[in-house]
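Let me begin by presenting the structure, written as structure tokens, before commenting on it.
Every protein chain but one is kept in place in this view of the complex.
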């Protein structure tokens, strides 16, 4: 009897690339709030979502160092389960509800890519780095303090897709931070049978349902962010026309559910 | 209007991790024919497939350096599309038909992982290496000739999963080689909605339908193959009790179709 | 006029793999104090160092996540300069002075490898991971608290060289921790001219001279550590016969000097 939550199913159920939820995450994020052109922002939305007219073009770029665990002490096997992630969130509306749409995401770990696809987050493989803060003082420690600087980058296939810098200015209440809407993704499995290449087997707009979502230690500051143009990627089309703020914070969350908003296959 | 064959769909349709078929492949393979215990071989088969009683326990391990292209000169962007792959094939039967089942596969490229999942091949990220043959003569060239030696390895998450060696003995007719059955995979997309974690959205046994499948320059020889035990993977359970032969050959193929043998979700 | 501290020298002096000291470091370390056999410990010492008879066979294995900067905001380019490191330290004596000898070291960054060679630390490329602690609470956060568990690993060339686990028990004064001796390395540049392959151009026993060396937030706990046997590496020969303690701490340091204890080439 083959066991597992995902492929590969196996006799002991230990080989699957993603194990059974709940999945637990804790991480440090450097976030950029920026504004894309209204045209670019509109063109990236899937059917069913609409521009948020109060904030057309507002987006977030998140660079996160993540630690993951499920039920089997995965956090003690960091070579397999620790990872880094970049994603873009676009302010949008599902009917009247303010949401964030996830057009692009990258991470450096295959298990995280697979979780992303199961969640409707379109992850590709990339290299993501952020300046970290370390406790022992010195020129290399990047303390959480006014004036402290942090750099971030995203690369894929040896090409730089994003560069950013944040200079911390002040601590903020967590409630003042902008990560205040649920996230919408798209679960999507293409068909390969001849004649059906453009009729996916699964194509569902889905709403993330995180548990125990905690954001702490929020700081805001001055920020710069650029998306260099790269052939074969389209992130640069969302290139900031304005970067309004940067943030650094820690967050944790548990995932074991989602809601299908709309299925395009039925 | 978002475009693409797979996620992420995008305005220009260039960001998708996998573009529209047909997909074309050309590569060099070092293959090992080995025998696992009948118990291990039986335990790795999915519902619907049965042991091949004439060859119970016969398997192949394939290490391939692949070049890929679709319709847009992808082979000219090797940083994104060139890759290496390992897979295991298990001799089995679908009803009366002799087939190969694919329980495990690894590759070093995210686009290839995604294609695998679309095809029903359970790819995870790994590092695969094979000794190559080079035209300029010398101690490092590994010519295709009797006595020439080739090494292979598979690692994932910094752990060695397979080691092999092949010593070439003689050229063989391509028809004598064992890669003589179609391949069966399992398309599988788990659900994340609470209460449905063990009711996948897609769970189909599928038969690969390659076009223009060509195998040339087949050599056989003496072979060794081991699967070291690694926590969190189960490849070692298929560890060879006997390695009957090794092969080196070149192969090319085009993929743009598959057949669903059986859907477990309906 | 070509500029730079190390190769490649270049017109602007920005291409060199390692820039001019001082070099500043801040990091988090998980350390294991272990005992190797006296025979193995003696066989790994270079000429000029002797066994420390009070502690023959005592060693440390350090797994560190490092942030580096020099004079040009290198910490804001983490894709190039942030790295992870493993090293072994062997308790020894230089004349009467208690020191640590560094027989083996690995890191995941070429600039750090080059700094190592300049310092006399024999770094090779490896993948090093440690469970991190994150501020946002939850099952994945690994808090600094009694009972909290941390995993570490070292791999090179797809082979696992070290696995360890630490369970925190209690906070300790920094002065109680064992990293209490200066480190000895060996600067070594082989010759390639025919007839001189075994007469290195540089072969100096050197003593590290760190500035501003700070260790804080020291915790100790119960520890396990193994060095699996791997062909082509000899770390396993130092495999622990006993693991006496594990530690987690933060440290920072500045490097801009060393002392030559003895030159073997003159």
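Just so it is clear, A, B and C label the chains in written order, and each chain counts residues from 1 on its own.
Convention: a residue touches a chain if its C-beta (ideal position, glycine included) is under 8 Å from a C-beta of that chain, and two chains touch if they have at least 3 such contacts.
Since we're looking at a predicted model, the values are computed, not measured.
> Could you tell which one of A:127, A:148, A:214 or A:253 touches the chain left off the display?
A:127
> Out of C:66, C:104 or C:129, which touches the unshown chain?
The missing chain is touched by C:104.
> If the hidden chain were put back, which residues of subunit C would touch it?
Subunit C touches the chain not shown through residues 2, 5-12, 14-15, 17-18, 20-21, 43-44, 46, 77, 79-80, 103-105, 109-110, 113, 117-119, 122, 124-125, 157-159, 186-190, 192-194, 197-198, 201-202, 209, 231-235, 237, 255-260.
> Residue-wise, where is subunit B in contact with the chain that is not depicted?
Here the touching residues of subunit B are 24-28, 65, 67-69, 73, 75-79, 82, 127, 129-132, 134-142, 149-153, 155, 165, 212, 214-217, 250-254.
> List the residues of subunit A that touch the chain left out of this view.
Residues in contact with the chain left out: 127, 129, 153-155, 157-160.
Simple rule for what comes next: only the chains that are shown with their structure count from here on.
> Averaged over CA atoms, how far is the centre of subunit A from the centre of subunit B? Could you give it in whole Å?
Computed value for the inter-centroid distance: 30 Å.
> Once you find the CA centre of subunit B and the CA centre of subunit C, what distance in Å lies between them?
Distance between chain centres, rounded to whole Å: 39 Å.
> Show the residues in subunit B shared as contacts by 2 or more other chains, in ascending order.
Touching at least two other chains: 157-159.
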